[in-house]
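Have a look at the structure that comes next, please.
Only a single protein chain was left out; the remaining protein chains are all shown in position.
All chains are identified by letter, namely A and B, in their written order; residue positions are counted from 1 within each chain.
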Amino acid sequence: MPRTVVPFGPQHPVLPEPIHLTLHCEDEIIKEAVPAIGYVHRGLEKLAEIRDHNQMVQVVERVCGICSMIHAAAYCAAVEQILGIKPPPRAEYLRVVWSELHRMHSHLLWLGLYADAFGFESLFMHFWRIRERIMDVMEATAGNRVIISVNVVGGVRRDLTPEQQKWVLSEVDWVEKEVARLKDVMMNDYTVKKRTVGVGILSKEQALELGAAGPMLRGSGVAQDMRMTGYHAYGELGFEPVVETDGDSYARSNVRFREVLAAVDLVRQAMAKLPDSELATAYKGRPKGEAVMRVEQPRGELLYYVKSSGGKYLDRVRIRTPTFANIPPLCAVLPGLELADIPVVVLSMDPCISCTER
Amino acid sequence: MLHMTGTILRNLFSQRATRLYPIEKREPFAEVRGELLFDVEKCTFCVRCQMACPSQCITVDRKAATWACDAFACVYCGICADTCPDGALSHAPAYRPVAREKSQMFYQGVLKEKPKKAAPAAAPAAAPAGESPKPEKAEA
Partner (left out) sequence: MIDHIEDITAETLIGKVEALKKEGYRLVTMTATDLDAETVDLLYSFDKDLALMHLRLSAKKNAPAKSISGVYFAAFLVENEIREQFGLTFEGLVLDFGGALLLEDSVRPTPLCRYTVVEAKPEAPVAGA
């Protein structure tokens, strides 16, 4: 049968950001998918050539418009490794609190977009309504909604007062209650299941071989979460990775849905244990050496490689974002699917293209 | 069918989730990093904010005692306010209003005498200078 080529993206109703897929179809069935990126490349890694290691904190925050704080925390942790300093314990716990708030709002954003992808708009609005409370928490505690700029090399810049802690806890309680109310609709609805169960299956072996990351990996039954390595203060908090075994779109959305609730729990634990100390460790001199830091972003494993030879500017900042790792698995999942299922499956990997291209 | 009833009743008697924005506005939170405020009388033109600024939008001229910031390149990270040893920089909790024309923040100060606390009497006649493209508050 002759093949038809259907271009998918870069502009498509379901895509928040531009990615292009060239779909080779036979009838309605995809036979091959070739990705193309490069629509939002900003050269942030190259900016390290003209920004010093402190200014780079604000630059890496802008890699991602959703999980900015986690990028900055990972970069700071890498530079701290090179400098041989350890942030004070309170800073480590505060990084956990803000990281988990970011994870919550990122997953809620995705759950909303996903609901929109299979045409459930009121569910989309409900998730975003809940998310707005977390944006308010971020704005009130850190000074901005998304790019909260709380990290510096050596620690954090902002503190949480006892009143703020109490308020944040009451807000996450509310979030937990509201998210739990939506569980039945997101996970047990007949129509939702029709669109997602058994669609876009990524097997465990494929996921490992193609280097999938985050919920894409855990949805296929691999219990790998960088938070298990115990960076920041995660080692001192009770934490278990969320794993599903089916590897389909439904499993991936289930992983993210449960991670919202896990994040609520982690915020509570971190708040309960919040130690007293100063907020940042002072240090002298410039970093000299190299370090690799891996953290868990909402989309998966994020790797920072920082190299410096002691000069004014860093030699290299390399950012491997989770979506970059998830594109090859996506291309492996698409063949065999029907054209109508492509939007849902593409969105199920949570594409963050600005991250991917940096 | 019956389990919808609870939802319907709740929606009938609960408040709306959104605000009627232009009529009803939420007060900004106190901690928010909004508009960048600069107090030229406190500034000693030490250039530290210029060195620290991640977006490199601040230009300080030590000799001429001028302080300029490209407000459209500012990313509102608050690093300059943290760095300033004189407390000349701060953030208002409200965001800068939208603008139709690009403009610069420009301030002309008076150089302080060598010993830092020398002459409070010589309080500078700190007025935005005329040669700037726009006086500092005319952005809105």
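Following the convention adopted for this analysis, a contact is a pair of C-beta atoms (placed from the backbone, for glycine too) under 8 Å apart; a residue touches a chain by one contact, two chains touch by 3 or more.
Remember, it's a predicted structure, so these values are computed and weren't measured experimentally.
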Point to revise | Visible chains in contact with the missing one | key: A
**Study point:** Hidden partner chain, touching residue among A:Leu15, A:Ile30, A:Ile85 or A:Met226
**Key:** A:Met226
Study note, to complete from the structure: Which of A:Pro89, A:Gly289 or A:Pro335 touches the missing chain? It is A:Gly289
Practice item. Quickly run down the residues of chain A that touch the omitted chain. Key: 22, 34-38, 41, 43, 45-46, 49, 81-82, 208-211, 224, 226, 228-229, 289-292, 294, 301, 303, 305, 307, 315-316, 318, 320, 324-325, 327-329, 332, 357
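Simple rule for what comes next: only the chains that are shown with their structure count from here on.
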Practice item. State, to the nearest whole Å, the distance from the C-alpha centre of chain A to the C-alpha centre of chain B. Key: 30
**Study point:** Residues of chain B that touch chain A when the two form their complex
**Key:** 17, 29-33, 52-56, 75-79, 82, 91
Practice item. Using the touch rule from the top, collect the residues of chain A that touch chain B in their complex. Key: 51, 54-59, 62, 129, 136, 139-144, 147, 149, 157-158
